[in-house]
Every structure is written in structure tokens, then in C-alpha cells.
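With one protein chain held back, the other chains of the complex are shown just where they sit.
Now for chain A:
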Amino acid sequence: MNFNFDFVGRRKWWYALSLLIIIPGLIAMALHRPVLNFGIDFTGGNIIQVQFQQPVTAGQVREVLGGLDLGNSSIQAAGNNEFLIRTTELNEEQTDQVIGALRDKLGQLDLKRNEKVGATIGRELTIKGIEAMAIAWVLMIIYITIRFEFLSGLAAILALIHDVLVTIGFFAIFRWEVDSTFVAAILTIIGYSINDTIVIFDRIRENLRLRKKETIEELVNRSINQSLTRSINTVLTVIIALLALMLLGGETTRTFALAMLIGTISGAYSSIFTASPLWIDFRNLSREHHRQAAATKAATKAKTRKVTSN
């Protein structure tokens, strides 16, 4: 198919649309404490998943926990008489008490999962993740500067920050729980986003080499249109994989798949509607800057020449 859409002409609208999604997310993060609904991987705590052999309600479970001063724990039904109980950090004895009490008061149970994460682990995970991201971004800008140019690198990184903000924003607004697979998802989104952007930048680079009589906007539009089928088809295959994971993969990978789904769609959007338009704007700005600098230089030169000629 041959497309001929004007992508960059309305770039202010696209920027606005991005902000319309990102800003509510930022507001949600500013209003909420903690910023995101961090799971025990980050905050430290325990998750106990139990299945009772007889009908039990969440209320009954809460009652038992209340007796142990754990009434404010999160209790989530997860299937047939099955519950996910999230508590603050418990030591081994306390965990035993909880399980013992549930067994005594509500009957025989199957302990399916019993996890504990210390608060320090969560802190380390967050710090290391942010560190890794920052270093990766710097290296990516360097690579893109070498293979393309600095402004391309800057635009690509901004596009991927856009995708990270969109994804985190959704999780902030809907208070979906964030676990350690979320970190992996964000990192994959970064990989996907940059990949997608580079494919379009590559086309722009190629078209610049054989530039016809056209404005830079026209050239970028042409490049995006040429890559459009590929962008759509690739994002579709990734979405197919993610939907399969989300619908069939079970509880544990759902957060991962959901984050990836949002990030992938955002990544496909940002490559077209954020990265390339930003690159044009940066380029125009820097041209403008150069022109002004050259003009001032020329002016001072002319002045000095005048002075010396006198």
C-alpha cells in the first residue's frame, strides 16, 4: 500500500495528544502516596496465596487476619476459595502464625505461594533500575550520534522517555500494582521504542542522501509513509504475542503483558508522531540558532572592517 498522510504538519496536535495522556499520569503520581501502587517487590512485605478446601469468604479471611493485627492487609480473591493476601513484612514466626490461624479457624488449606521480600531489596531494585536506564540512555545517544547525528539521538531518547511516562502514567492513574516484572517491561519498551524510531530515522537518512526538491517536512512525511506498513505490521505481531500472554498466560505475567501492551502501542505512536516531528523542530531550532550566530558574526565583522578601513 502507498500512503500519503501528512504526519508532521500537525505536529502541535500530536504533542498535545501526548501531553493529554502524560499530564494526568504525572498528576496522579503527584497526588498519590506512594507515587505508584508498588507491590512487595519494591516495598517489602509478604504475599501468601492459599486455597481452602471448603467455601470461605474474603470477610472470613480478614477476620482471622484482624485477630493477628493484620486487618489492614490486602486480601484479593483469586479463583475458587483462593486468596492472595498481601501483608507488611513478616518474619518466619509471624508467617507461621498467619497460616496456622487460617488453618485453625477456616479449615484445611493448600499453601500455594508464600513470598517475602525485604524492604532493602526493593530499594536496591529501584535504584539499580534507574541507574541502568540512565546509563543506557547516554550510550544510546552516543551510538545514534555516531551513526546518525546528535539531534536524532536526542529526539529518539525523548520519544522513549515519552513511552516510559505514558506507561507509568497508566499504572499511576489506575493504581495497577507494580511488581519486579514491571521493571523488565519498561526496559523492553525502551528497547522496542528505540528500535522502532531508528527504523524511521534510517529511512530519513537514506532519503536525505538522495534528497529531491522538497522541504524537510515533506521528506520526513515521505519517509514515515514509506515505513508505515512495516510499523503497523510489526506492532501487530507484538500485540498478538502480548494478547496471547495476557489472556492465556495467567496471573503472574499479566502485569508484564499489560505494561508491554501500553508501552508498545505508545512506542509505535511516538516513533511516528513524537520522534520524527521533534527531530524537525530541533533541526529548525539549531539552524535558526546557527543563522543568528552567523548573522551576528557577520555584522561584527563588517563593523570591525569599517573601523579598520577608517
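As a convention for this text, a contact is a pair of C-beta atoms (placed from the backbone, for glycine too) under 8 Å apart; a residue touches a chain by one contact, two chains touch by 3 or more; residues count from 1.
Everything below uses one rule, namely that contacts and distances are computed from a predicted model.
Novice: One chain of this complex is missing from the view, so tell me which of "Oxalate oxidoreductase subunit alpha", "Protein translocase subunit SecD", "TransglutaminaseTgpA domain-containing protein" or "Ferredoxin" is its UniProt name.
Specialist: Hidden chain identified via UniProt as "Protein translocase subunit SecD".
Novice: Hey, which of A:Val8, A:Leu151 or A:Val183 is the one touching the hidden chain?
Specialist: Only one listed residue reaches the unshown chain, and that is A:Val183.
Novice: Considering the whole complex, which of A:Asp6, A:Glu63, A:Glu131 or A:Glu288 touches the chain not shown?
Specialist: Going through A:Asp6, A:Glu63, A:Glu131 or A:Glu288 one by one, A:Glu131 is the residue touching the chain not shown.
Novice: Going by the contact rule already stated, which one of A:Gln53, A:Asn72, A:Thr252 or A:Thr300 would touch the omitted chain in the full complex?
Specialist: Of all options in A:Gln53, A:Asn72, A:Thr252 or A:Thr300, contact with the hidden chain holds for A:Thr252.
Novice: Please pick, from A:Ile144, A:Ile224 or A:Ile262, the residue that touches the omitted chain in the full complex.
Specialist: For the chain that is not drawn, the touching residue is A:Ile144.
Novice: List the residues of chain A that touch the chain left out of this view.
Specialist: For chain A, the residues touching the absent chain are 49, 92, 110-118, 120-121, 128-129, 131-132, 135-136, 139-140, 143-144, 147, 156, 180-181, 183-184, 187-188, 190-192, 194-196, 198-199, 202-203, 206, 226-227, 229-230, 233-234, 236-242, 244-245, 247-250, 252-253, 256-257, 260.
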